[in-house]
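== chain A ==
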Amino acid sequence: MDLATYHDPCNYGRKAEKWFGYGYFNEPRWIMDQCLENWVDLHPNRLHQTCCGGGGGTLTTGYNDERIFYGRRKMDQIRATGARMLILPCHSCHGQINAIKKTYEMDDLVVKYLWELVADCLIF
Partner candidate 1 sequence: MAENQPIHIEALNPDCCNQWLYQQDACLTCAMCASVCPVAGVDNYDPRKMVRMVSLGMVDQVVQSRWPWICTMCGKCEQSCPMGIDISDLTRKIRSLREGKHVPGILSKGLAAALETGNNLSLPKEDFIFILEDVGDEVAEEPGLEGFTVPIDKKGARILTTIHNKLVNTHTEDLKPWWRIFHAAGEDWTIASDNWEGTTWGYFTGDDEAMKVMAGRIVENMRRLEIDTLLWPE
Partner candidate 2 sequence: MENKAENGVRGKESLSAEVMIFGDSVCAQRIAANLVDNGIGVCLAAGNGSSPASIIQDRVQWLSDTRLNHCHGFAGNFTLQIDHGHNQLKKTVQAIVVAEDDSRSPNYSQYRLTPGLRVVGLSDLEEKLKHSMTESFSGTDTRIVLLCGWRKDAHPSVARRMLEGCLQLQAQPGVSTYFMTGNMKVASAGSEELVHKAKQAGTVFFKFTGVFPTIQPQENGYFTIDYPDESTRNTFQLTADWVVVDETIEPANHLELLIQKLGIDQDHIGFAQSDNVRRLSNFTNRRGIFVAGGSRGVLSHAEQLADADQVSLNVLSFLGDLDGEPLAGVTIKQGLCARCLTCVRLCPHRAIEVGSRITVITEACQSCGICTAGCPGRAIEMEGVHIGLETIQRMNHLLAITFVEKPRIVVFGCMRSAGQSHTLIQVSGQALPEGVGFVEIPCGGTIAGRHLLGAFEAGADGVMLCICHTDNCQSEIGNVVARKRAESTRDLLASAGVETERLRIVSLSANMGNEFVYRIKAFIKDIVLLNNPQKENKNG
């Protein structure tokens, strides 16, 4: 099975921790463990993760060059893991990574919602 990795969205992690005193770091990783045999964390991760560049409404402002440039670090981190599939639980991150992966020559990267991963694992 191809290697997968997981991206912590800012709002579920770092910002949730700041505002509500609890960041959702362990729960998605537990789900990843249940669904995948072969996945690795990005570096840096959890509280210290880097934003994908799609947050804060930047997908709608029209400043696309800036947004694509913003995503360079995230794409480097994903590339460094060698993962072929990226799992994340955020609509903005999902939209951003899919939109910029071609620019960073990572067309083959599969981007999935966390719940999509769960649904894919169901056997009917």
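Per the selection procedure, all candidates are chains of the complex that A comes from, given by their letters.
Side notes on the structure shown:
The working rule: a contact is a pair of C-beta atoms (placed from the backbone, for glycine too) under 8 Å apart; a residue touches a chain by one contact, two chains touch by 3 or more; residues count from 1.
Just so you know, these numbers come straight off a predicted model, no measurement behind them.
When the candidates 1 or 2 are screened for touch with chain A in this complex, the one that qualifies is 1. Listing the residues of chain A that touch candidate 1 in their complex gives 10, 14-15, 18, 47-48, 50-51, 53-58, 60-63, 66-67, 69-70, 73, 89, 91, 95, 113, 115-116, 118-120, 122-124.
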